[in-house]
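With one protein chain withheld, the remaining protein chains of the complex are depicted in position.
Here is subunit A:
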Amino acid sequence: MLSEFRNATGASEKVGLGCLADSQFDCEKAIDDFFTSGMADQAGSRGGRRAAEALYRRYKEPDEDHIGVDGVQKFCEDLGVEPADIVMLVISYHMGAAVMCEYSREEFVSGLVKLGAETLTRLRSKLPELRASLAKADTFRAVYAFAYDFSREKGQKCVQLDSAVGMWRLLLESPHAGPNAWSLVDDWVAFLEARHSNRAIAKDTWQQLLDFIKSVKPDFSNFDENSAWPYLLDEFVEHMREKRAVGTST
């Protein structure tokens, strides 16, 4: 039982015995306690990477060398956040995750080390800071850019409209986005649903939207049709102007 515990946690014999004793020798409970209580911190403080590796082993798919959907789910539960919480996107960004709902060993371990949060408690205590970082323009821009590739399905060049809309809502309507939030997300989404027939969002359009939000006023008064905005944005502005003109004339 002790070796099982140590395998899972990478903790020393002494720590293992202590934990097992505390949990009345229920090995699984002992492991949970080890990670979710402060115990891992004490163990981890001696070798950050080892602690992170231990955490990785906790979530990885039993037969494959990566963390899958179930692992991510459990990871979220341990952290006490919803998988759809924006902070998970930020964490994934720091890990440099290539695909949604999946972390490779390297991504997960290096990501945690980079964050300086190799244990759950430390990571948990870091969550508010991570959320707050979104209010900064350059972090937001980086996470926004990351989100495109992250949302792409395997083998696809473009993000499908539905995923893109989900991401936009997550990012641009997040209470943590601060000055990076956009008040026209509903209009934009409604416009795309109604008018955008091929339903794929090109990376260029994705990227340009953020510049558009930053530089074009919500009343579009400084929008220049002859500039290089992607045509979807041209049409969006046209659509909105028409809509608003109708709104004011009646």
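The definition used in the following text is that contacts are C-beta pairs under 8 Å (C-beta built on N, C-alpha and C of every residue); 3 or more make two chains touch, one makes a residue touch a chain; residues count from 1.
The working rule: contacts and distances are computed from a predicted model.
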item: Per UniProt record, name of the chain withheld from view ["Cullin family profile domain-containing protein", "Prefoldin subunit 3", "Nicolin 1" or "Metaxin"]; value: "Cullin family profile domain-containing protein"
item: From A:Thr139, A:Gln160 or A:Gln208, residue that would touch the chain that is not displayed; value: A:Gln208
item: Residues from subunit A at the interface with the omitted partner, ascending; value: 157-158, 202-205, 207-208, 211, 226-228, 230-231, 234
